[in-house]
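The complex appears here without one of its protein chains, the remainder shown in place.
Note that the chains are named A, B and C in the order they appear, and that numbering of residues resets to 1 at the start of each chain.
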Amino acid sequence: MSDLRVPFLGLEMAGPVVAASGTFGFGPEYQDIEDLRLLGGISGKGLTLAGQPGNRGERLLETPAGLMNSIGLQNPGVQHFIDHELPAMRALGTTVWANLGGHSIEDYCTGAAMLSGTAVDIIELNISCPNVKQGGLAYGVRAADAAEVVEKVRAVSTKPLVVKLSPQAESIADICKAVEGAGADAISLCNTFQACAVDIEKRRPVFDNIFAGLSGPAVRPIALRMVWQAVGAVNIPVVGLGGITTGADALQFIMAGATAVQVGTANFIDPTACVRITKEIAQWMDAHGVANLAEVRGCAR
Amino acid sequence: MSDLRVPFLGLEMAGPVVAASGTFGFGPEYQDIEDLRLLGGISGKGLTLAGQPGNRGERLLETPAGLMNSIGLQNPGVQHFIDHELPAMRALGTTVWANLGGHSIEDYCTGAAMLSGTAVDIIELNISCPNVKQGGLAYGVRAADAAEVVEKVRAVSTKPLVVKLSPQAESIADICKAVEGAGADAISLCNTFQACAVDIEKRRPVFDNIFAGLSGPAVRPIALRMVWQAVGAVNIPVVGLGGITTGADALQFIMAGATAVQVGTANFIDPTACVRITKEIAQWMDAHGVANLAEVRGCAR
Amino acid sequence: MNATSCNTAVLAQQRLQPDICRLTVAWAPSAGGHIPHAGQFFMLRAWPADQPPLLARPISVHDFDPATGALTFLYQIKGQGTTQLAALQPGDTLSLTGPCGNGFDAAALAAEVAGDALPPRKIAVVGGGIGVAPLLLLCRELAAAGVKPDLFAGYRDTPYALESFVGCCNQIYLATDSGVAGYHGLITGVLHPAQYARVLTCGPMVMMRGVYALCAEQNTPCLASLEGKMACGLGACLGCTCHTKIGPKTVCKEGPVFDAGEVFAE
Partner (left out) sequence: MNATSCNTAVLAQQRLQPDICRLTVAWAPSAGGHIPHAGQFFMLRAWPADQPPLLARPISVHDFDPATGALTFLYQIKGQGTTQLAALQPGDTLSLTGPCGNGFDAAALAAEVAGDALPPRKIAVVGGGIGVAPLLLLCRELAAAGVKPDLFAGYRDTPYALESFVGCCNQIYLATDSGVAGYHGLITGVLHPAQYARVLTCGPMVMMRGVYALCAEQNTPCLASLEGKMACGLGACLGCTCHTKIGPKTVCKEGPVFDAGEVFAE
């Protein structure tokens, strides 16, 4: 039997599949649907310091093999999360990733410091939300900006720090090196792709913000390229995501060098996706005599 | 009846739909399949000065709603094109776009100068091919590099110059402004998205070059976003492309401000796509009392 | 949070009108599935993961028979998703996630109304078009709880699915836009909220706003079942949020049934 465990930043994850932020609530939503203890972890809905109601207007649009969303980081705020959502999330039997967005470096630092005093396992620093004017993407484009926020958050945070990057980064390799240099413990990529849709009957953009974030199978080949580049650029672990819907998809990322993967949009195609993908990976490993993912991690390079 | 004609760089195109480079040969391939005189133009297969045999190994891979290709600019060279392909292309009854890639600024300039002495209508400068080490993408990432090649080509070329941009550009707005400033007459975007696929059974990348270019419906929302940004950045015409498969798709680009559109991968889904899309646009115009596309161009902004 | 997900078999599929279908599937609470109640819905998917549309489609519970596990949906063919649902044949399988959402609490409603100090101790159930779909189980549950409601059903043209309501409703008022049956006009033309202790409604937004406006005039409490584009149906994606007087609410988890005043009041 294959051993699916993945050592990650001093933790032991039960499997390589982590539920991606914004697609899995804070976890309990999926508790009756699949056995969450098989997951590597759950990254909760992106938090901002004070919380926010999210965007008005359309929030979702299906595209060819993809999904556009303009949620706009609707969230209850860091303190509310700590008081109300975290306890239930902690009880799910998997690692807890707090996904943290921000409107300013101070916000990021305050939020990270607050989370550091709690039972979360990992802080996933989201410098890549394309859906709010100040959703962090401002820090996710240029390497120097990313390095600055990561360095400051690193200084105030005692938790392992995963920095979640944007496909809108000017250069994936440069931004990866910059956040590694600034103290990131790992990198996850990528967040959604900035995209646009026009309602030709209304003759205006579908989304109030004009642009929204594209995710799902459509973007998978681009996300895999970015993960390949990230793995080549840094020596810290890389968590790959973007359009993964099957075990075979996940294995592509792992063979490209990803330590673990995250699954987002696929949860909407199949609410049991995280566990199904985990099992498909295990089946492939069994069929190919691979006892541990370390045997194939990065093997395609 | 709607008037589909589009004035473009001193030419009059019969319609807003131009066949995209690399997906339509030099045109005669589709001559018996659809009435090419209804097209706005045909952009021929990307040329390089000396010609080249293209890439070894896999060249095509289907992805969710997309196509990856690694053709590697296989082409007969500029002189061969002028002598052998151009006459037939010229006879098709539509505008002739010579798509020009290059390995160096000198190559680009020599090729553009040679094409200037011929019957081509437009030179489409491809600084965005992701599939050859020196396919022009080197010039398509940074605004300053793009400006340099455009300026030099502009100086030796007497034809209208459309510069075809890459989605890998660091900043779409910056590169658009740079090529406008350097003398581009119009911009087309975007070329294929750099992407990756791993063959998990072989445990290596599907493509010999590791990365290949992604096109097709999957990328359409991202391409539309880039076109939106380009239109906002410059005062020269923008030709939009990326995943357009229906008249409604094309209208999204036009309402975002594109002067014309190109259709690539859709030709493989339906070899009559260019004419079908043209007709679907006309039907929409008729149904909505739009006599000329100028009435709706940019109306969604 | 008691939704589960499984593949299940189609038991029956019936075409009531060119664009209206009734689909019955097997839903076995014995196998871990929870008993669906009025106003709840399921996310349905009857096409492969790699085929469009990307998302499953939310459809309300029309009827449920706890004895047999027969779960029935009534739906209108709108686009790609419902077209594929309509192609299902007995024996085919589809994937179901649910029951989702907070429906109508029929037992509590019936108890409240019965306990009112003064008449009217009656409940009106108001549906428009395919909005009647969730109302059948609602009427059944209200009737079982001791308060047979009056049904107000508005259609554009020929009505459908009304026969099922006969046993569990007190009165059935019908209106059609075309005048082909019942009152010729909007259903709000025959609804008098003053005569009811509660008004429960599902249908097009414009109709529900009209119903709410009438109720508000008479101070009759009104509950409305909303729709929204949904990705997860579980409260996880925040794609279906509606902005109410009491803040942003997920239609799928905190709804779809809301106090109409909280969503429609200016």
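What we mean here is this: contacts are C-beta pairs under 8 Å (C-beta built on N, C-alpha and C of every residue); 3 or more make two chains touch, one makes a residue touch a chain.
Keep in mind the model is a prediction, meaning the values are calculated, not measured.
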| item | value |
| --- | --- |
| Contacts of the hidden chain among displayed chains | B, C |
| Residue among B:T245, B:Q262 or B:T278 that touches the chain left out of view | B:T245 |
| Identified contact with the non-displayed chain, of B:P16, B:G40 or B:G66 | B:G66 |
| Candidate in contact with the missing chain, chosen from B:F8, B:F24, B:Y139 or B:W284 | B:F24 |
| Residue numbers in chain C that touch the chain omitted from display | 50-52 |
| Residues of chain B in contact with the chain not shown | 22-25, 28-34, 45, 53-54, 56, 58-60, 62-67, 69, 71, 74, 216-217, 245-246, 265, 267-272 |
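Note that only the chains that are shown with their structure count from here on.
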| item | value |
| --- | --- |
| Where chain A and chain B are represented by their mean Cα positions, the distance between them in whole Å | 33 |
| Euclidean distance of C-alpha centroids - chain A vs chain C, Å | 35 |
| Between chain B and chain C, centroid-to-centroid distance (C-alpha), Å | 49 |
| Multi-chain contact residues (two or more partners), chain C | 50 |
| Contacts with two or more other chains, residues of chain A listed in rising order | 63-66, 216-217 |
